[in-house]
Structures are given as structure tokens and as C-alpha cells.
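One protein chain is absent from this view; the other protein chains keep their places.
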Amino acid sequence: MYRLRRPWTAPSTAAAALVRPVWRGLPWRVWGVAQGAGTLAAGLIRVCGGGPLPALVLLRAAVLAGALGLAFLLDDPARHTTATVPVRRVVRTALRVALVAPVVAVWWTAVLLLVPGSVRPPVWDITLEAGTASVLALAAATVAVRRTDEPEPGRSVATALLAGAVLAPLLLPARWALFVAPGDPGWAAAHERWAWVLAGAAALWAVSLREPRRRRTVRAPLRSAFRSVFRSPCGTSGLSRTC
Amino acid sequence: MTATRTERTAPVAVSTGTRNGRAAVVALAGFEARRLLLRLPVLLALAGHVTWIVWRTLRPADDFPVLQDADRATQSGPLFVGLAVMLCANQAALRSLRRDTERHFAVTSLTLWRRTAAHVLSVVPLALLTAVAVTAQFTWEAAKPGAVGRGSVAELLAGPLTVLLFGTAGVLLARLNSSAVAGPLLVVAFLLLFVGSASQSGGQDTGPVWLWPVVVTSGVHPFPSDLLGRPAGWHALYLAGLALTVALLAVLVSGGRTRTVQAALAGALALAALGGVMQTGGIPAATDTARSRASLAPEQDQTCVRRGASHYCAFPEWTPRVEDWARIADRVQGLAGGAAHDRPLLVRQRLEARYGLSDDAALDPATRPDQVTVGTSWGGDRVPEFSTAVAGVLVAGNERRAGELCDGRMVPLMWLSLAWQRDPESALRHVRLDDSVTGSALVLSGTEPLTMTAGQTKVVRALLHRPLADVGARVKAHWDELTAPGVTTARAAELLGVRVSVGGDRCTG
């Protein structure tokens, strides 16, 4: 009979052991499609030519495609099995991010290199936009995982991200504009705002990483009162979230 | 094995009414349409569309719509509804795969291609809803008292057909690629291609640009309907053909390879190709000729009516607007003195149509005495601009000379133009190019702009602050001197009883 030598394993050891299975479980197919589309957008700049503005628009489309792919990062069909393991969610999520970060970095470098230097927007500024979009996607996915019981929230996260990307340029007032054209006098100020959004998204992400200790919607005494009044149909083999 | 192969098998009747595949497709389409309509992105897009319509139609600048422009102004809003419908239709078509119900649904009598047909059909009610919104927007415009012209059904169809096209594209994509990220990526691509380009297609209004779903070409000056040269009918046919093609392709790749589907696909492709070819043919020669005639010899096409001593000539669609022009011309003329007070004017509507819809070149000023130019737009700043044009002709004799004024005559001119208005100072701000009320500035008029020096601005403002009757009496009393060539601004100020230091009359800028 197999016996554990120690009652628990150090988190770092567990994380190291998890690298391979997590790597295998990442939604690679979705990323393949998303990054392929992003690369295609960047390739269009090279093939079709055009000025700095079309190049920037296509690069932003590539950024959005990449971010849409990242929205699926935390999709885990086995979530209900892995939810109760002792390796904490923050470790599992961080591992996913750590594994995917080099891949995304290589992809982004390739996308930037595809854009001819003459029309390429300032590299660090556009990378800031890309980083913000990625962290926003991650933060949204983390919030979705925290707030819902859905094993694969990526689809909803991608929809929300997309809605944000469509509405932000339409609804943001000029003084908060984020999507400015190259050569616009507001470029530097806009990228300062991008940095603030990045900081906000990162903070949201960090806060959402922790597993909730209690259900958010109803406070405990109220909840028990509710329970006694409305018996919820829960407790068998299902994925019921109400119990 | 002892199973015998000559068993007597008894059919068992299937109850619960008659079963009909086609009716089931329609019922499923209804079900899917209801769900589609209740999806958050679609609801948001519809709410956004309605808000946009209300905001756009309530703008004061939109009080005098020209209906042959108002019809195509309905086209860009539905693009966003189309994108939301595309995303949600794509997700709906993938639902059974995502939720693992395909194993069950695959053995129901409604085969995959029929279910795809239902998904495609479920987009139709959304397109109809868009059509209702578009019709409401247009009807609202048409019901405004200041509306002129006539809209085109084909232009109004473009929005709903775009929703149909985008929705069916979402379903087709679901059948080609089952990845959950494919739908959002297609939205990004469409956003870039069609929404981004719809606002940037500015320069072009002929040729391949018509292969895009929405070609807005927001011109500055409305054209008479028969000079538009927009192949709206062919474009609607092209969009309908394209939407049908995409829908039938989705059915075909889902396994619906029946003769009917194949024949319908061929028909739809033919429609799309016909519309596509016909719409990219460019402006017909007859339209080109008509545009030249309307630009160079508008009197050949115009209807003239007499109001008081003056004549008003307009393109037939604009004749209802004569009353507005006459009212303003009368107000301005009522303030003038001397012969100008009763001089018969000819107010002629003019248009530069030779360079296409998106051209915004200014008109040359008229050289004929007492002729005032009025454009095809009205409302907002166009009203004080027309007022300035009338005052210019009354003071300087014709438009060209008014444009060249650089002396004290600018004072009575601007006073005539502004004094009758409800908020003259605000009107002054609006007709000046830099929206200022101090210093020198260009003053917009229907044709060439006029120039106001800082001194003239000071005098005019001082006059606007004094009682209308008092200034009016002085203007009439000194009309001849005030409108004599070479009168200085200082002299004009003195005649009108304004004591400010005005400096010399220099109109270099």
C-alpha cells in the first residue's frame, strides 16, 4: 500500500510537479486560432502596406485577438474536480500565467517584427496597450472564475472583453481617450492612461486571485434564514452551486 | 445466435399530432430567435441603437433633414446590432457542441442542416426588428416640419440586410470552425473591415467600395435625389444575395446537400454577383450630365416662386423651404434702409455636384446683382449664414463684392445679418470661423467667407447691445453713407453713435 511520507507537500514542489499536467491542460487550440488571427492582422500590414494609422489599427486588432485568446486561459473542464485540492487556486492560476507568458511574449515579438519599421508605432507604447489588454483579459477571467461556478467562463469573458473594446472608443470622452492615432498630440497622455488602466487591471486581478471564503451575495445570517425558508434543491451528484 | 430474420414486425403508431420537418424548422427558428433576442450583447446593441437614433434625431442641427440623406444615415447604427447578432448567433449554433447535447440532438428527426437552417432563420426577426428601428428613425425624420426630399426604400434596407448578413455569417462560421474564440475574432475582423472603413470611406463613393456592406459617404451638401448616383437598389440586391448565399452555404456545409439547397445557392450567388457587378459600374453618364447641369445652370431644373417682391428658385424637392428663406430675407430687408429696403432679390439655390457626394468645395459667389445664394442644407449655422448672405447683397450689391468688403460697410452688413435674431451675440459666434466674439475673424456665408476686423467686431457688438429700434432708425437714416464704398469703420461707428476706438480697416487677416 502506498503511504505518503509527509502529510503535505511544499507548494513549490507541488507547483513544479504540476507544470506538465497544467501545460497539457491549457486551451492551446483556442490560442492557436486567436494568435493565428492576430498574426494574420500583422501580416496584412506587411502585405498590403499603408500608413502608420492602418498599421496601428491592425496592430490593435492583433492585440485584441491575443487578449481574446487569453480570456480562455482559466477555462478548466475539470474545475469541479480540482476546486478542492490543497494546492491553492492562486498557485494554479499563477502557474498557468507563468506557462503562457513566454509563449505570448514570443508571439508578440513576432507580431511586432512583422510590422515594417517605417509604420510601426512606438514599440513600448503599443506593448503597453497589449499588456493592458492581456491583464484585463486575465483579470476578467479571474473575476469570472471567482464569481461563478462555470468551469469554462472564457466565452463570456471574451464577449465582455469584445463589448468593452467596441464600446470604449465610442463612449469614452475625448479627455479620457485611449485609442489615439499616431502623431496625435495626446499620444503620451493617452499612454499614461493606459498605464493607469494596466495598474487597475493588475490590482483587480490580484484581488480576485484569492478564493472567496464565503458567498458574496448574501450575508451568512441572512443566508441561513433564506435556507430555512426556501429549501434549495441541492446536494446530490450534480454541480449545484447553491450548497 | 438464434435470432430469426423472418420476424413479423408490427408498426406502432406515433402519436402527438402530425410531424412536419419544415414546420419544425420554423418552430425552432422562433425558439432560437427568442433566445437570441434575450442575449445581453444583442439587448445592449439594440438599446444602443435606439439611444443613438434618439440622440441623433433630437439634435437641433437635424431639424431640417433632407430625406434622401436621412435614409442612408440609418445605415451605420445597425452595424453594431449586426456584430452583436453575429456573435450570439455563432454562440447559439455552437451551443449543442459546447454543452454536449449534440449526442442527443443528433438522433432527433431534425437533422443538423435543418437545425442550421433554423439558426439562420432565427436572425430574420432581428433583421426585421432593425428594419422597424430604421423605419422609425426615418419616419421621425420625415415627420419633422422642416423635412424635404424623398427617401429610398433600398437605402433603408441596407441596415436590416447587414444585420441579416452578419448574423448568417456567424452561423456559417460556427459550422466551419467550432472554436469558441472564432466568433469573437470574426467580430474583430468585421469591426475593422466594415465599421472602421464605413467611417473612413470618405473619399470614395464609386467602384469597389460598394462591395462593403455599408457605404455612408457622408456628404456636406445634400444632393437632389436624382443626382445622388448611389446604386442603392443594386446594393440592396447585392446584400440580400450575399446574406442568402452565406445562409445557404451554412446549410450546405451542415449536410443539407439537397437539390433545392444547391439550386437556391446558385440563385443567391447569381443575385449577389448581379448586384455586385451592377453597383460597381460607377456613376451613369446621365447622372453625370444632370450633376453638371445642376451645378452650372441650375435654373434649368429649378422651380421659382414669388414671395413679396423677391423670387425664390429652388430644386423641386426644396420648394417647401422657400417660406423659411423668405421669412429671413424679409427680416433682414426690413432692417435695411434706402433702396435696399424694397429691392427685389433673387434667392437661388445652388449646388456644386460635379465632384461627387463627398466633395465639400465652397460655391463661387454669384456676380449677378441682387442674387443671393442658398445651399441645400438648412438649420443650425446655415440660417445665420444665409442671413449674412442676404445682408451682404443688400449692402454691397452682389455676393462677389460682399466677399471683398474691407471697409466700414461690414458694420451695417453684420448688424443687418444679426440684429433680428433671437440671440445675436451667439449667432455672431456661430457664423465666425473661430467661434470668437472678439478680434478679427472670417465670417461664414453660403459662398465665399467675409472678413471682420477687430474694430468692426467691437462696433457690431456694441450695436447689438443697444435697442434694435434705436440702431434701426440710425441705419435707415444714414443708409446711403453707411453703404457707400470707402466708408471707414470709424465713420460708420460715428454715424451709428458708437464711441469705440476701431483702428484702420485692414483685411489681411
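Miscellaneous remarks
All chains are identified by letter, namely A and B, in their written order; residue positions are counted from 1 within each chain.
Methods note: contacts are C-beta pairs under 8 Å (C-beta built on N, C-alpha and C of every residue); 3 or more make two chains touch, one makes a residue touch a chain.
Throughout what follows, contacts and distances are computed from a predicted model.
Matching "ABC transporter ATP-binding protein", "RNA polymerase sigma factor", "Potassium-transporting ATPase KdpC subunit" or "Glutamate/aspartate import permease protein GltK" against the UniProt entry of the left-out chain gives the name "ABC transporter ATP-binding protein". Touching the chain that is not shown, out of B:72, B:115 or B:350: B:115 (per the contact rule at the top). In the complete assembly, the contact with the undisplayed chain comes from B:107, out of B:107, B:143 or B:469.
Shown as candidates are B:23, B:43 or B:286; the residue that touches the absent chain is B:23. Residues 1-5, 7-17, 19-21, 23-24, 26-28, 31, 95-96, 99-110, 115 are the ones on chain B that touch the missing chain.
Everything below uses one rule, namely that only the chains that are shown with their structure count from here on.
Rounded to a whole number, the gap between the C-alpha centres of chain A and chain B is 39 angstrom. Across the interface of their complex, chain B is touched by residues 29-30, 33-34, 37, 41, 57-58, 61, 64-65, 68-69, 71-72, 152, 154-155, 158-159, 161-163, 165-166 of chain A. Residues of chain B touching chain A in their complex: 41, 44, 80, 83, 87, 91, 98, 177, 179-182, 184-185, 187-189, 191-192, 196.
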